[in-house]
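Here's the structure, in C-alpha cells; my notes come after.
In this view, the complex is presented without one of its protein chains, the others remaining in place.
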Amino acid sequence: MRRQVPLVITFIVGAVLIIAAFIPHHPFGRLGENFSLYFDIIAVFAFLLGGGNLVRIHGGKFMRGIRSSIQEAKKGGGFWPLKFLVEFPFFAFGGLEDKRGRDWFFSLITLLGFFAMLYAGLFKVGNPDGWQGNVTNPEALFQEFYQSMFNPLQATMYALLAFFVASASYRAFRAKSPEATILLATAFVILLGRTPAGTYATDWLPQSLSFFHIPNLANWIMAVPNLAGQRAIMIGISLGVIAMSLRVILGVERTYLGADEK
Amino acid sequence: MWMDSPNWVTFGTWVAALLTLGIMSFLYKDNKVYKFCEAVFIGISAGYWFVSYFWQTLLPRLGDPLVAGAKSFFSGSPIWGSLVLFIPLGLGVMMLLRLIPKTGWLSRWPLAFVVGYTAGLRLITFLQSNAMTQLQNSVQPVVRYDAAGGFLAWESFNILLVTVGTFAGLFYFFFSKEHKGAFGRVARLGTWFLMITFGAAFGYTVMGRMSLLIGRLDFLLADWLKVIG
Amino acid sequence: MAEPRPSFLTRMMRIDRRVIFVFIGVALIFPLFFSISQRIQVSPEVAMLTAAFEKVPDGALVLYSLDYDPPSAPELQPMAVTAFKLGLKKKFRMVIIGLWPQGPQQADQALQSALRDEQFKDLKLTYGLDYVNLGFQSGNEAVIQKMGSDIPTTFPRDYAGTPVAELPIMKGIKNLGNFDFMVNISAGYPGTREWVQFGVDRFGLKMISGSTAVQTTEVSPYVGRQLLGLMGGMRGAAEFEQLSGFPGRAMKFMVGQSVAHVIVILFIIIGNVAYFATRGRKE
Partner (left out) sequence: MSRRISRIIVFSLIFGGIACCVHSGAALAQSPDAAVRPPQNVRAIDTRGDEGGSITVMWDLSPDDYDGTAEAVTVIGYEIMRAESPGGPFASVGFASAGATRFADASTHDGTDYYYQVTASTSSGGPVSPVIGPVRSSPQWFNVNRANVFIIGIILSMSIIFYIASARRGKKLFIRRIAGLEAVQEAIGRATEMGRPILYIPGIQDMDDVQTVAGVTILGYVARTIAEYDTKIEVPTSRSIVMSTARETIKAAYIAAGRPDAYSDDAVHYVTDEQFGYVAAVDGIMVRDKPATCFYMGAFFAESLIMAETGNSIGAIQIAGTAMPAQLPFFVAACDYTLIGEELFAASAYLSNEPKQLGSLKGQDVGKSIAMLAIATGVILFTLHQVTRVQWFMDAGNWFKDLFLLN
C-alpha cells in the first residue's frame, strides 16, 4: 500500500500530463502550467528541509568545534578565556594546518551569511518602499549584499573557467588515438578561426582554395559535420528521454521511490 | 540614504574585490582565504535563493491567492478557484513530514508527483523540440541544382555529409547491437562525427570563458584599482 | 633513487597547470591597458541577425527578453547595449522582460549605457510609452507559455510595481502574437532554447538570439526557420557592434581574448610536440 500509492500518483500525473498536451479544453489546457506551479511550491517547502539541513550541519560543526576548542584551552590550567583568545586562529581556523574540527569558524561564517541574507530579504531591510517594496529593489540591504558579495563571488567562480579551459585543452588535446586526433584537430581549427591569427595565417591562399581559409573552414565545421553530430545527439536524447519517462510512468523504474521498510 | 554615500560604495567595491581575489587564490592551491570565501558564498547564496523563492513564488503564487480566496469566502461570495491550491500546499506539507519518522513515508507522495510531472512534461517537450524538429530539419534533398539547372556539387556534398553523419551518429547510440563488422565501422564513423562536434563546441567555448575572466579583470583594474579607463 | 634528470620535453609533457594559469592571466590583463583595434570577419549568422534587425519597420513593437545574470555579462551585456542602441535608432517600442531574476536589472543598465551614446544625447525617452521593463517572473518556460495566452496576467505589474494597465505602451498587447520582433539574449536555461520551443514554435515569434559562446553550438541548429540570426559570445557581440555601426566594449575586449587564444593554441602545440617526441622513448 505504502509503495503502491506513490507509483499510482506518478503514473496518473505523468499519463494525464501527456494526454493533456493534446487537449486544449479546460481543465487540461493549462495542466502543464498548473503542475509546474505546484512543482515550484513543493520546491519552496522542500527548501525548508534543505535549508534546515544546511543549518544543522554547520550548526553542529560550529557547536562541536567551539566546545572542543574550549576544552583544549582549559587543558593545562590557567585562565582559559585568554588562552582561547590568543590561540583563536589555531582553534577556529586550524592555523596553517587543515585539521578536522578546527574549521568551525567557517561554519559560523556560513550560518551568519545565511541568516543575514534571510534577515535582510525576508524583512526587506532598508527597502525604500518598506513592506510593499519589491525585494529586488537595488536600494535595499538585500540587493546591497547581492551586489557586493554574491555577485563578485559568483562571477569569479565562473571566471575560473578561463584557466581551467586552458589547462584542460592542454592536457586533453593530444593525438593519442584517431578519435582524440579528430577532437584535437577540430578544436584547433575552431580556436584558430576565432582569432585574427587564423585569418592572417591563411590569407595568402588563392581564392580557389578559399575553403581552406581558417575562418571559412571553421564556419564549415560548425555548419556541416558539427550539425550532423548535434542532430544525432539530439535525436538520441529525445528517445532516451521518452524511454526514461515511460519507464518511470509505468513504474518499471522505481529506485527513486525508496524501499519498503518491512 | 546611507548606502549611497561614496564611502559605502567604496567599501562595497573593496569587499567585492577581496572576495574576487580570495576565490582566485584557489587556482594556486586550497587555502584559508578561499575557504572563507566559500563559506560566505554558500551561506549568502542559500539565503538569497530562499528569499527569492519566498517573495517570488510562495507569496504571489500560493499565499496571495489563498488569502484572496479566504476573503471571498468570508465576504459571502466565495471564489472556489483557489481551492485547487490546496493540492500543492498539501504536497508541500507532506514533504515536511519527513522530519517525523512515523509519517516520513508520506513524503514519497510529493516526490512521486514531482517525478511523474517531470516524466510527463519532458516526454512531450523532447518529442516535439528534439525529435520532430530535428527530423523535419533533416529532410532535404541531397542533390541540389541551382535555378538554371546547374548541379550544385558543394551544397549537395554538404547535405549528404550531414545526413550520413547523422545516421552514423545514431548508429553509435544503438544499444542492442554489437559494434562489430560493417555496423561497427559505421558506429565508429559516428564517434568521429561526435568528436568533431565536441571539438567544435570546446574550441568555440574557449572564447566565452576568456571573456568572463576579462570581465573580472576589468572590474579589478577599472572599478577597484582604477588603473585603466 | 638516481633517476636521470627528465628531458626538457618530458617536463613539458606534464607542465604544472599553474604555469598555464599564469600565462592566461598575463595574456588577458596586458591588453586591457591599451586600446588596439583589430579586423573582424563577420560570420553569416551575425550578418543575418543584423539584416533581420534592419528589416523590422521603424516604430515596431519589440520584445526584449534578457535571460542572464552578471557572470555572463561580459559576453552578453555588450550585445544588449547594441541591441538597445539599434532599438533607439529605429524608435522601437520596447517591452523588456527577464526569465532570469537579474535579467531586468541588466536590461536597465544596458539601456542606460545605450542612452549615453553620442547619437542619442538629445533623445527623450518616455518610460511607459517608448519602453517598459516588466521585470522578472518565475516559472521558466511556463512564463513563455502564459505570455502566449495572456501577457497582462503574466506580468500584472511592471518592474517598478506600476500596474501594466496604467502604461500606454501596453495598450493592445494581449499576447506574444502582438510583437513584431523579439530580441533574446540568453546565458542558458531558461533562454533561447525555451523561447524557440515555446515562443517561436507555438506562437510564431520572429526572433533573434544573442548567446554565450557555449550556448551557441546548442542553439545554432535553430538558425534559419526558428531563429532569424544568432550572435555567439564576445566575438559575435563585436561583429554585431561593427555591423550595426556602434563600436563598443566588445571590440576592445576582443584583443585580450585573441591573445589568450593564441596562448592556448601554443600550449596545445607544445603538448603534442612533447607527446610525440617522448612517445618513442617510453615504449
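So that you can tell them apart, the chains are marked A, B and C in the order they are listed, and the count of residues begins at 1 in each.
By our rule, a contact is a pair of C-beta atoms (placed from the backbone, for glycine too) under 8 Å apart; a residue touches a chain by one contact, two chains touch by 3 or more.
On a predicted model such as this, the values are computed, not experimentally measured, just so you know.
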| item | value |
| --- | --- |
| Chain not shown: contacting residue from B:M24, B:L62 or B:L111 | B:L111 |
| Residue among C:P6, C:P44, C:G161 or C:G177 touching the omitted chain | C:G177 |
| Residues of chain B in contact with the chain not shown | 23, 26, 29-30, 34-35, 37-38, 41-42, 45-46, 48-49, 95, 98, 107-108, 111, 114-115, 117-119, 121-124, 126-129, 131-133, 135-136, 138-145, 163, 166-167, 170, 173-179, 194, 197-199, 201-202, 205 |
| Residue numbers in chain C that touch the chain omitted from display | 17, 55, 57, 59-61, 71, 149-150, 172, 174-175, 177-178, 180, 188-189, 201-202, 214-215, 217-218 |
| Missing-partner contacts on chain A, residue numbers | 18, 21-26, 29-30, 36, 39, 42-43, 46-51, 53-54, 57, 98, 150, 153-154, 157-158, 160-161, 164-165, 167-169, 171-173, 183, 230, 233-237, 239-248, 250, 252-253, 255-259, 261 |
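Note that only the chains that are shown with their structure count from here on.
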| item | value |
| --- | --- |
| Most distant chain from chain C by Cα centroid | A |
| Central chain (by mean CA position) | B |
| Leading chain pair when contacts are tallied as C-beta pairs | A-B |
| Rounded Å distance between chain B and chain C, as computed from the means of their C-alpha atoms | 16 |
| Mean-CA-position distance for chain C and chain A (Å) | 21 |
| Overlap residues in chain A, where contacts from two or more other chains coincide | 32, 36-37, 40, 151, 154-155, 157-159, 162-163, 165-166, 169, 184, 187-188, 191, 194, 222, 226-227, 230-231, 234 |
| Of all residues in chain B, the ones touching two or more other chains | 27, 52-53, 56-57, 61, 134, 137, 197, 200-201, 204-207, 209-210, 212-213, 215 |
| Parts of chain C lying in touch with chain B, wherever the complex brings them together | 18, 21, 24-25, 28-29, 32-33, 71-75, 101, 136, 138, 193, 196-197, 201, 212-214, 216-217, 221, 224-226, 232-235, 253, 256-257, 260-261, 264 |
| Chain A contact footprint on chain B (complex, rising order) | 1, 3-4, 11-13, 15-17, 19-20, 23-24, 26-27, 30, 32, 35-58, 61-62, 84-85, 87-89, 91-93, 95-96, 98-99, 105, 108-124, 126-127, 130-131, 134-135, 137-138, 158, 161-170, 172-173, 190-207, 209-210, 212-213, 215-216, 219 |
| Chain C residues touching chain A - in the complex, by the definition given at the top | 15, 17, 20-21, 23-25, 28, 38-41, 43-44, 69-73, 101, 104-105, 135-136, 138-140, 142, 145-146, 159-161, 217-218, 220-221, 235, 258, 260-265, 267-268, 270-272, 275-276 |
